[in-house]
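As you look at this complex, bear in mind that one protein chain is not there, while each of the others sits in place.
And now, chain A:
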Amino acid sequence: MELQAVLMAAGGGSRMMDLTYNTPKPLLPVGNRPLIWYPPNLLERVGFEEVIVITTKEVQKTLSTDQRLKTDVKMRLDVVCIQEEADMGTADALRHIQQKIKTDILVVSCDLITDVALHEVVDLFRAHSATLSMLMSKVHEFTETVPGQKGKKKAGEQRDFVGVDITGKRLLFMANEADLDEGLVLRKSIMRKHPRMLIKTGLLDAHLYCLKRSVVDFLVHNKSVTSIRGELVPYLVRKQFSKSLNSQNATEDSEKNHKQQDTHHNLELLSTSKDEALLQLARERSCWNDHRGDMSEAYHGGKLRCYVHIMEEGMCYRVNTLAAYIEANRVVPKLFEDPPIHPAAVVSERSLVGSDSIIGPLCQISDRTSIKRSNVGTSTTIKEKVKITNSIIMNGVTIEEGCNIQGSVICNNAVIGRGADIKYCLVGSGQRVEPEAERTNEVIVGSDQLMEI
């Protein structure tokens, strides 16, 4: 086994609380499948047979009961539960399962939906014997109106600055705009080695990482690192060009000079597989080089290398905001060849269901109802003369007669009273919308939930 897959599915979805208040993020329906189905599917497609799933008790319970998931996912899920209250970061989670990790790992987040050719990322990892290789994609512009959001998406979102070399593969720099008050600072030594640096903004980190086994060991020794994206990745990117790591004799000296501990961990990061000597020899004997210009050896003698694969086209969503959730629901159904109307759904012949909509199992759709560009989840009842466009209806929802629902998200078990007119709203789980209500651009959630926020 070359890579062990680790699926991080314990996140709370803090950026879309309205949706995740009652449903844990991994179980949110996207295209009538729980979100957590997508990453294993991605892994399965490239031949992984087993994945370690780090998640909460609640999700585990559903995983073990959900029949559909069981039949759909053929790979073995090794579920590890962590306590929700512990407030563990992704790096903490890796530390938690370090016993299980025997090889290099591929970490993927449960909110990733992508059709990337995964081998691109892994090939970078293999070809350069990289310490880290990761996946990024061009940020998608969300076109749909987001319920409860006034105006266009705010541009205030802090951009990530990602610096890559001229091949666009080697990751040289990474920072968030928020940390760059003083301006962007680069060390000249980096520019000497990579005289052309492309700084890209507008990239989405897919949170998919290949990591060397030694990085896990490093995490075990550095307990202060809690998050992969927040701390570990920036650290690794910076470390690529630190002197103590790159020149061998320096480690000798620094052992005495520097803090003992620090050196220890540096070495920890370096200790690679036993093939390293052979690889070294291969590089010495080969005329291959990763750069041109100066005459120094490949990688300038650096041992720690980070790479990134940037998707130029294709689909890549991280379902971590409401806008992304809505967008993903629009796009995802097109990718699968499931019948748009589940065989177990009861759809009246005198209703109109557009081919761009999907209807989940056990739904009941009555006469003279029209559904366009919408997803309708399991066990939902839709009465007569209802008009649904551009909406996401989750499971167990009841929509009474004569409703008009447009551009909205209706969460599990909500009830929409007869004749209600709902435009661009989010209706929380179990909410009741009174008959004849007219709501526009609102977030309708229970009062207890409001307190929470």
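Please note the rule applied: a contact is a pair of C-beta atoms (placed from the backbone, for glycine too) under 8 Å apart; a residue touches a chain by one contact, two chains touch by 3 or more; residues count from 1.
In this section, contacts and distances are computed from a predicted model.
S.K.: For the chain not present in this complex, what protein name does its UniProt entry give, out of "Glucosidase 2 subunit beta", "Translation initiation factor eIF2B subunit epsilon", "Armadillo repeat-containing protein 8" or "Protein YIPF"?
M.R.: UniProt lists the chain that is not shown as "Translation initiation factor eIF2B subunit epsilon".
S.K.: Among A:191, A:220, A:281 or A:344, which one touches the chain that has been omitted from the display?
M.R.: A:191
S.K.: Using the touch definition from the top, which of A:49, A:87 or A:177 touches the missing chain?
M.R.: A:177
S.K.: Considering the whole complex rather than only what is displayed, give the residues of chain A touching the chain that is not shown.
M.R.: 161, 163, 177, 180-189, 191-193, 195-202, 235, 238-239, 241-244, 246-247, 250, 254, 293-296
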